[in-house]
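One protein chain is absent from this view; the other protein chains keep their places.
Chain IDs A, B, C, D and E follow the sequence of writing; residue 1 opens each chain.
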Amino acid sequence: MVSSEFEVRRPVLVGDTADVYHQRTITILRNESMNPAVTMEFAPEKGGVLCGINEARALLYRILPESASEVWALGEGVKMDPNEVVLRVKAPYGSIGLYETAISGTLASSSGWATAARQCVDVAGETPVLAIGARNIHPNIAAEMDYASVQGGCVSCSTIQGARMANVTPAGNMPHALNLIIGEVVKAIEAFDRHMPQEVPRVALVDTFRDEAEDAVSAARSLRDHLRGVRLDTPPERGGVSPELVREVRARLDLAGFRHVEIMVSGGFTPDRIRQMVESGAPVDSFCVGYYIASASPIAFRSDIHEVDGRPMAKRGRIPGVTPNPRLDRVM
Amino acid sequence: MVSSEFEVRRPVLVGDTADVYHQRTITILRNESMNPAVTMEFAPEKGGVLCGINEARALLYRILPESASEVWALGEGVKMDPNEVVLRVKAPYGSIGLYETAISGTLASSSGWATAARQCVDVAGETPVLAIGARNIHPNIAAEMDYASVQGGCVSCSTIQGARMANVTPAGNMPHALNLIIGEVVKAIEAFDRHMPQEVPRVALVDTFRDEAEDAVSAARSLRDHLRGVRLDTPPERGGVSPELVREVRARLDLAGFRHVEIMVSGGFTPDRIRQMVESGAPVDSFCVGYYIASASPIAFRSDIHEVDGRPMAKRGRIPGVTPNPRLDRVM
Amino acid sequence: MVSSEFEVRRPVLVGDTADVYHQRTITILRNESMNPAVTMEFAPEKGGVLCGINEARALLYRILPESASEVWALGEGVKMDPNEVVLRVKAPYGSIGLYETAISGTLASSSGWATAARQCVDVAGETPVLAIGARNIHPNIAAEMDYASVQGGCVSCSTIQGARMANVTPAGNMPHALNLIIGEVVKAIEAFDRHMPQEVPRVALVDTFRDEAEDAVSAARSLRDHLRGVRLDTPPERGGVSPELVREVRARLDLAGFRHVEIMVSGGFTPDRIRQMVESGAPVDSFCVGYYIASASPIAFRSDIHEVDGRPMAKRGRIPGVTPNPRLDRVM
Amino acid sequence: MVSSEFEVRRPVLVGDTADVYHQRTITILRNESMNPAVTMEFAPEKGGVLCGINEARALLYRILPESASEVWALGEGVKMDPNEVVLRVKAPYGSIGLYETAISGTLASSSGWATAARQCVDVAGETPVLAIGARNIHPNIAAEMDYASVQGGCVSCSTIQGARMANVTPAGNMPHALNLIIGEVVKAIEAFDRHMPQEVPRVALVDTFRDEAEDAVSAARSLRDHLRGVRLDTPPERGGVSPELVREVRARLDLAGFRHVEIMVSGGFTPDRIRQMVESGAPVDSFCVGYYIASASPIAFRSDIHEVDGRPMAKRGRIPGVTPNPRLDRVM
Amino acid sequence: MVSSEFEVRRPVLVGDTADVYHQRTITILRNESMNPAVTMEFAPEKGGVLCGINEARALLYRILPESASEVWALGEGVKMDPNEVVLRVKAPYGSIGLYETAISGTLASSSGWATAARQCVDVAGETPVLAIGARNIHPNIAAEMDYASVQGGCVSCSTIQGARMANVTPAGNMPHALNLIIGEVVKAIEAFDRHMPQEVPRVALVDTFRDEAEDAVSAARSLRDHLRGVRLDTPPERGGVSPELVREVRARLDLAGFRHVEIMVSGGFTPDRIRQMVESGAPVDSFCVGYYIASASPIAFRSDIHEVDGRPMAKRGRIPGVTPNPRLDRVM
Partner (left out) sequence: MVSSEFEVRRPVLVGDTADVYHQRTITILRNESMNPAVTMEFAPEKGGVLCGINEARALLYRILPESASEVWALGEGVKMDPNEVVLRVKAPYGSIGLYETAISGTLASSSGWATAARQCVDVAGETPVLAIGARNIHPNIAAEMDYASVQGGCVSCSTIQGARMANVTPAGNMPHALNLIIGEVVKAIEAFDRHMPQEVPRVALVDTFRDEAEDAVSAARSLRDHLRGVRLDTPPERGGVSPELVREVRARLDLAGFRHVEIMVSGGFTPDRIRQMVESGAPVDSFCVGYYIASASPIAFRSDIHEVDGRPMAKRGRIPGVTPNPRLDRVM
């Protein structure tokens, strides 16, 4: 049962987030005493990974009269083709019209994020990818983005609410702020080790004050077996996180006897940069991706009426009648 | 007083939308009994139109201890340069640390939308631009996007909640659904005219069943002086809304004696397409822009600590100490 | 016997269309009492489809002294390689010199058109292609172009004289003028049906006044089984004839029960646009191509003397002596 | 009076070169007893130099009933803008319909050639340009092309018929054939000198057997003051006619005391190559242009009905009613 | 008197470095008792900075019979145009023929280096440029390259022999080897300070073990006023030497009170990267350029005979006779 996972916010329910012309249409048709059953189909303009369908269904369950409605849908997280119908709703127009904007928008944003995440995951191969984009997107949807990233294949995400929705443990260890306030990377990771529960992995952020290789070895010398890994987040002005840097840090850690310490990388990673890293053979243990997912363009969804009271009907430019798609399951 | 316009949602206040490592840092520092005053600066990686600063300030007013804090900011809707500090907060780390994610994210998304809107408005010149992107974005932030579009220069927007935040009248007349259910454009605009209040402009959507010019003249023949305008939304498969189409519709309306009927255009408009339309001299009376604004990439904001307890301090790659910016005003 | 098909116009025969320096050369050599046998070879600078060879042979039969001349040639409509000799003439210079310009020019223009036609036919696959370029080229050669198009693979052409030369039935049904004068597409096709002989197929041009799909269904409703097809000629300003339009017209005709009505398309088709249409799978029944063939660049032909009185000879940049080509047949 | 210059060929007059559907339309309308006056406008899809208007007028004078017709036109050889009406005919449809194809085609081909010629002339500046393209085009229109080249600005052309139409002296001296048959450049130019009338300039073609500079000096040594110039026609395989070659031939001629001998160049010249030559300052005395003009794409002309029996009327995509153009003169 | 600066090596003098065909020509002509005076001109195929002319003159002084020879030349280090004659030698062929290869080669390499140096100097503006390319080029010509770099505008160079030829003090302080062997940057610069003469500036190389900014401040804290500067040579894998890095090192040095310490940069600088640095306004005090100059393509020089025994003469493709150039001075 998908509906419980998603809170439907009040402005959505009352239509305050809908395009105003849908409200006007509801009013006009009521005054004309018209409320035909319509068949509305939602299809993406580009292919990608479908996401948001569960949230859309949660909304539909709240608003549709069960006796007079039918819903067919694809599943959350599946691949969808361009123009493929992913959701078909047959319902009285008075019940569904006001929510066309919300359903399209939910699918558009969520599928955009999930598709971007999937692109990263696909090129990363065996290496896990974490979603850390919250700082690049409005907090009202940071959790939805994190949820979509996990649907797209990320192993975890950085916000507490997003992780809860996606049913994973949130990921993230130490920001630059901790290093800067404590004043030294080694002291910071020691404080982290002192106060954090056992199950939180100790991962030192080693680019704040000194050369990355130097601080990685220092952190390892201090925490030894307690240290799970180091995170490299070198900014572009210092060459970013290159395959050569990862290899050198690995070599210097190994030379000092710390083969167990993992290397996590972050900082502007995109599918292209992940691919270069993977193809270079550099020993990365996990990738963190933020801006690339957060800045994914929404995938626009067409929502078109194809039947009115059972008669094939469509605006110019569309084919009248139900569009066949054997992949759809009836979900209501 | 800006704070009243923006509701601060509970998950933001309790830190559920923050990157989890900020929560961990708060815990560690509390256990270490450290709570230094930090000076944190927010600066965009690219230039653009600043937006979200009022919402960020509303949050800061809720969370900062007034006696121990200082805030400097630029104004909502102003132009900002790459790397220019737009917000500086001096506060005990324990009060501000948890909200770094939310503030960055608010500025990133809102400035991205406002900048995209401004690009459209700048090329449109005298012709008004309306924001109609809600159907392409998650409903949880459709209103924020509409608000940002108006800050960027749009004259109105399509959602009720967005229009309320931006203090404008929502715009939008007739969707394809109304035409399809009523079955003819002329009957649809007549029903619209019957049931809508006087102050809602009558604008017929004339691309649903027949050729645009044909239906425009028919609608004008029916409503005559009541008709404020027609909207062209021709899909790309039928050539989109080209300068030639606008000119021909104008000519046929004029030939039939309807010089007062305005022409509103929509359908995939971007700054490039608006520029082509404007440069062609085609007589467009208003532009509707949806996907271009809704798909604007967020503008990433750096948030860096530059002082700790009054001492200049910065991570590698940043200049320690406060970054001078005479444009900043002290707002708290 | 090829010569009967082609009239040789008088200005050509008297040398008025030749470069003047050939006339001067004839005069000089006569005064010098020189009239050696020369071997002249014609070869294209680019590969393509050879056309005009029959017309050239018709000219040669008129002008050469049969006893003292030999002619080898490839066949009309075959593929030719760059620089391949397609025509070799051995004759007294006094008999052939004046006609070098005409022969080169005939081959150049005709091969250019035939090659362009072949490119369209090749990408169209099973779907027939019709040549309708006459309105884009001088009427003095419209028929020659149509003849060459059929040699290149078109099933028919639009001019009466061209069709006669190529031995096909001319193609073409209804221009916009008929619609405009009668004032309605349905009435126009009804008039067409009343007054045209049985064997002329009824094909309605459905883009003149209304939406294409609307008028296609109207025409079909009127003529029913008499209607052979509809022609779509939508201008680029209205999106041209796209795969989506063809598919929608097909669907709406089928929905109305007119599966037998064919769809013919015209309007700026090039090999690229034909390929896109074919690859899209849109159900086109025939392609009309005009400007692409009419604007084909002529294929320049070199005409070089390779022997003089049996001695190998050539200008700088050419190989002296006869150029071997086993594909050539002796035709005189 | 322009009509006398142009012979109207019989197949054009009887409509054999027209698209067959125009003949069908004439039949249908006659059977329907319809013969409204129509206003037909011809306008080019691209800008350029208008040519063929005199030939079109000659045709119109033959076919239109003077009492019931009006014709407006621009002048031969003027600049025309894209979509500018260059010819407007108001006549009974039964008199004009059959000739729409011929008029469009005449304007299309002729304007294409004249525009290409003008491009060459414009970049050549003070240096004269000669049209020598006949060998690259069908002899049925070689003269029309030469006529159009002179309208475009060429000082002369190579065919006798073309020169007669354009009222210039035909240009062209010696082909490679003369050199090859006589066997030496010097002997060839001497024979030329012996047998040609005084007024034909002596210009030796100096690239046939030996290096150009060597043979230029040899020819000059033989004819001395009789030699008007040399022509360089070096093929691309030998570097073509480059500025360096022209400069060297000039220098070697000057060194040998033949400053009066002019240098004429030919061989694949285009506006780009003419510009390079001119900008290099190489001392060229005249340019010969062949293939560039002969291969010019026709400029497609739209021919649209804008009035039927005085009522504004137009197909979809065109503006009904007469298109104003103050540059038009009434010519009938 | 330029000849003393340049040693002429024995293999050059005996012709062992000449193309062997020149030796053969000398032998043949001697056997034929031919030794005409020839005028030979040297001209570059591209423009640039002329260098090597003094070395060429030193050779000419050794080999030419003064009574029977004349030499004209441009000056060392001046700008030269493409194809401009920079050296003209009139001498018996038996004296000059064997050295054509050496003279061309000397001018080609030296002008290539000087031109590359000049490009760097031009974009660096007021900031001095040092040539440090020796490690990228064969030691047999490292000094010649350094000499040419100074002629091109560099203030100094890194090899002792090159500096001697160019009459400057050699530049260069501390290689990575010194840091690595001593084991710490601070100790290394202290040893440098202890053992180097007063006049050698103390410049610490600060990228070997730690972050550049950190080691720059440490070196300054140790040598204080003795420290003249720091050199940044960060490899591309660590972001290279970016404007941001220079600015941060400057800021951290200033913050620590060491405003007098200069910043010298090296590592793959090219005119493009120098320009970016200069345009960014980053406070660089000197640029070191190595590979860009060392890898400069030689500028090919044509050497052509233009007179033989006073008669104008030239191979095909060249203008016979002396090429006028008023900039040339007679130097012998």
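Everything below uses one rule, namely that contacts are C-beta pairs under 8 Å (C-beta built on N, C-alpha and C of every residue); 3 or more make two chains touch, one makes a residue touch a chain.
The structure presented is a predicted model; accordingly, all values stated were derived computationally and were not measured.
K.L.:
From the touch rule at the top of the page, work out which displayed chains the omitted chain touches.
P.N.:
The omitted chain makes contact with A, C, D, E across the full complex.
K.L.:
Quick one: which of E:Ser158, E:Ser242 or E:Ser286 touches the chain that's been left out?
P.N.:
Missing-chain contact among the listed residues: E:Ser158.
K.L.:
Going by the contact rule already stated, which one of E:Ala108, E:Val217, E:Val230 or E:Leu328 would touch the omitted chain in the full complex?
P.N.:
Of these options, the touching residue for the absent chain is E:Ala108.
K.L.:
Go through subunit E and note every residue touching the omitted chain.
P.N.:
Residues 9, 11-12, 15-25, 27-29, 31-32, 34, 36, 38, 52, 93, 97, 100-102, 104-106, 108-110, 132, 134-144, 158-164, 170-183, 191-192, 194-196, 200, 207-210, 235, 237-238, 291, 294-295, 297-298, 300-301, 303-305, 308, 313-317 of subunit E touch the chain that is not shown.
K.L.:
Residues of subunit D in contact with the chain that isn't shown?
P.N.:
209-211, 214, 234, 236-240, 242, 244-245
K.L.:
Mind pulling the subunit A residues that touch the left-out chain?
P.N.:
Counting over the whole complex, subunit A touches the hidden chain at residues 211, 213, 244, 247-248, 251-252, 255.
We take it that only the chains that are shown with their structure count from here on.
K.L.:
Among the other chains, which touch subunit A and subunit D together?
P.N.:
Expected: B, C, E.
K.L.:
Can you list every chain that touches subunit B and also touches subunit C?
P.N.:
Common contact partners of subunit B and subunit C, which must touch each of the two, are A, D.
K.L.:
Considering subunit B as a copy of subunit D, what rotation angle in degrees (nearest 5) results from a C-alpha superposition of the former onto the latter?
P.N.:
Between subunit B and subunit D the superposing rotation measures out at 120 degrees.
K.L.:
By the contact definition above, name the pair with the higher C-beta contact count: A-B or A-E.
P.N.:
It is A-B, judged by the count of C-beta pairs in contact.
K.L.:
Compute the distance, rounded to whole Å, between the mean C-alpha positions of subunit A and subunit C.
P.N.:
Centre-to-centre distance between subunit A and subunit C: 58 Å.
K.L.:
Name the residues of subunit D that each touch 2 or more other chains.
P.N.:
Within subunit D, the residues that touch at least two other chains are 316-317.
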